[in-house]
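Would you mind keeping the following structure in view while I ask a few things?
On to chain A.
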Amino acid sequence: MAIQTQYFLLLSAAVFCIGVYGILTRRNALVFLMSVELMLNAANINLVAFSFHHGNLTGQVFSLFTMALAAAEVAIGIGIVLVLYRNFEDIDVTKAATMRW
Partner candidate 1 sequence: MPVAGPIEALLAVTLVGALAVFLAPDEWAGKLATAISLVPVAVSAWMYTAFDGAGNALLGGDLAFESTIGWVQLGRYELAYHVGLDGISMPLLLLTTVLTTLALVSSWTPIDERQSQFYGLMLLMEASLIGVFSALDFFMWLVFWEAVLIPMYFLIGVWGGPRRKYAAIKFFVYTNVATLIMFVGFMALVFGLGDSISTFDMPEIAQALRAGGNLSAVAGIQPANLSLIAFTLMFAGFAVKVPVFPVHTWLPDAHVEAPTPVSVMLAGVLLKMGTYALLRFNFTMLREVAEANAAIIVAFGVLSIIYGAMLALAQQDLKRIVAYSSISSMGYVIVGLVAFTPHGFGGATFQMISHGLISGLMFMTVGVIYNETHTRMVGDISGIADRMPWAVGIFVAAAFGYMGLPFMAGFAAEYLIFQGAFASSVIPAAPLVTGVAMFGIVIVAGYLLWAMQRTLFGEYSLATDYDVSRAPVHDVAPLVVLLALVIVLGVRPGLVYQMIQDAVNPLLDTALQGGVALW
Partner candidate 2 sequence: MAGAFDFVPAIAALPLLAFVVSLFAGQYMPKRGAEAGILATAGSLVLSIWTALTVAGITGSATSYNENLYTWVAGVADGAVTLRLGVLVDPLTALMLVIVSLIALLVHVFSLGYMNDEGETGLPRYYAGLGLFTASMLAFVFSNNLLMAFMFFELVGLCSYLLIGFWFREDGPPSAAKKAFLVTRFGDYFFLIGVVGVFATFGTGLFAPITEGGTVVAESFPQMAEHALEDGESFFGYSAQTWITILGMLVLGGVVGKSAQFPLHTWLPDAMEGPTPVSALIHAATMVAAGVYLVARMYGFYLLSPTALAVIALIGGFTALFAATMGVVKQELKQVLAYSTISQYGYMMLALGSGGYVAAVFHLTTHAIFKALLFLGAGSVIIAMHHNENMWDMGGLKDRMPVTYWTFLSGSLALAGIVPFAGFWSKDEVLFEALIHGFGSTGTLGTMFLVAYAMGLLAVFFTGFYTFRMVYLTFHGDARTDVARDPEPVGWNVKGPLSVLGIGAATVGLINMKPIADLTGLHIDFLHKWLLGPEEGGWPALTSTGLHHYEELMHNVAGIDPAYPLGETTTLLVSALVSLSLALAGVLVARSLYNEPEPVEHTDKLGGAKTLLMHNYYQDEYQVWLAQGVTVPLARAADKFDQGVVDGVVNGISSVSLFTGSRFRRIQSGVVTNYAALMTLSLVLLLVVFVVLGGGV
């Protein structure tokens, strides 16, 4: 007896919202990156869940791609955080409030 799909969805919603919560409440860019990671993984859960639901592997393959993209995103993200730190002596995202400084 497999678990019903909506419970996976609920789990992914929970993980996603935790990520969103992190983004909304924190100001630290590193925590942002972590939160984004959570949200991406929530998406992965969805992909895998629906892959199972439909009996089609596409979702699973896609989740692999997502992980790869997440890695790329983190790489760039960390780079940006570094630049941010260099320019503001801080990584508080609310400090960097203009497009050009």
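One rule holds in what follows: a contact is a pair of C-beta atoms (placed from the backbone, for glycine too) under 8 Å apart; a residue touches a chain by one contact, two chains touch by 3 or more; residues count from 1.
Selection rule: all candidates are chains of the complex that A comes from, given by their letters.
For clarity, every value in this text was computed on a predicted model and none was experimentally measured.
S.K.: Using the contact rule from the top, which of the candidates 1 or 2 touches chain A in this complex?
M.R.: Only one candidate touches chain A in this complex, namely 2.
S.K.: Using the touch rule from the top, collect the residues of chain A that touch candidate 2 in their complex.
M.R.: 20, 23-24, 27, 32, 93-94, 96-99
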